[in-house]
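Only one protein chain is missing; all other protein chains are in place.
Here the chain labels run A and B in written order, and each chain numbers its own residues starting at 1.
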Amino acid sequence: MDTTKKTIILFSGDFDKVMAALIIANGAAAMGDDVTIFCTFWGLNILRKTEKPLSGGSGKKSTLQSMFGMMMPKGTKKLGLSKMNFAGMGAPMMRKATRDVGGMSLEELFTSAREQGVKFVACSLSMDILGFTKEELIDDIEFEGVAAYLGEADEANVNLFI
Amino acid sequence: MDTTKKTIILFSGDFDKVMAALIIANGAAAMGDDVTIFCTFWGLNILRKTEKPLSGGSGKKSTLQSMFGMMMPKGTKKLGLSKMNFAGMGAPMMRKATRDVGGMSLEELFTSAREQGVKFVACSLSMDILGFTKEELIDDIEFEGVAAYLGEADEANVNLFI
Partner (left out) sequence: MDTTKKTIILFSGDFDKVMAALIIANGAAAMGDDVTIFCTFWGLNILRKTEKPLSGGSGKKSTLQSMFGMMMPKGTKKLGLSKMNFAGMGAPMMRKATRDVGGMSLEELFTSAREQGVKFVACSLSMDILGFTKEELIDDIEFEGVAAYLGEADEANVNLFI
């Protein structure tokens, strides 16, 4: 089969939707496809460092941006389910059920996607609005706007919004 | 027009989103297209039998899987709205409003889709995690993973994530 291109706009920061996105991305990468995940709005959460960076422009944040920064989860470990979240118990339940059947954890899926060459792009407009600096996001990702997304989507044969 | 292929990943188990997915699937099938709906996570709910099967591996379920099984809706009749659910009153309201204008019910849309040859696939990984056995799901569906989805999506000209 020829190499084809896939793009996913990851708008959601829900544990289960991120899991679905990463399973599709890993599967496509394993089949030799080029995969790009554009993280926008709540999807940016998976790219956030869990620790506050030593340097970085967080001092320039507005009060609103500081609030977004505090209230939005940092990294994959803090995400909640989109349904049946049970005051935060849903995601740990889903994690345990996945582990019990030998499935990959969200973190393993994320690492695997990165190792397989899935490209992660942070939406620069969302970053501006929410006040996320490059230093606060993980390394080896790209920063792009909607034009870059559309350029890639034009070359892809599967484009999903999750 | 040539026959083309459409795929829908049905991730959601919300009444209104399932309705949208089935309307699109029925419309495409009526135009002669091949349509596949991959039911994953909450979307698996529409494939669940309303009655507990006489035989089947439910005895092997973990406590967590039993909880998922009890709390997730069985079949299309128990689904709630994604918005304005009003403690469960939203879906019956939407059902009545649809009936009042002579629209097809969710069950009729589902039956029609099946009769028109829309292929329903249950995501095997989601089934494993949630502890759904084949015996607990309706007949005449397929059981596949992400590779099968990607194979079909590569041949399709419209691929949606709902």
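Please note the rule applied: a contact is a pair of C-beta atoms (placed from the backbone, for glycine too) under 8 Å apart; a residue touches a chain by one contact, two chains touch by 3 or more.
In this text, all values refer to a predicted model and were calculated from it rather than measured experimentally.
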> From the list B:A20, B:M67 or B:I141, which touches the chain that is not on show?
Replying inline: B:A20
> In terms of residues, what is the contact footprint of the unshown chain on chain B?
Replying inline: 1, 4, 16-17, 20, 23-24, 26-28, 30-31, 33, 82-84, 93-94, 96-98, 100-101, 103, 157-162
> What is the set of chain A residues that contact the non-displayed chain in the whole complex?
Replying inline: 9, 11, 13, 40-42, 62, 64-65, 67-68, 71-72, 125, 128-131, 145-147, 149-150, 153-154, 159-161
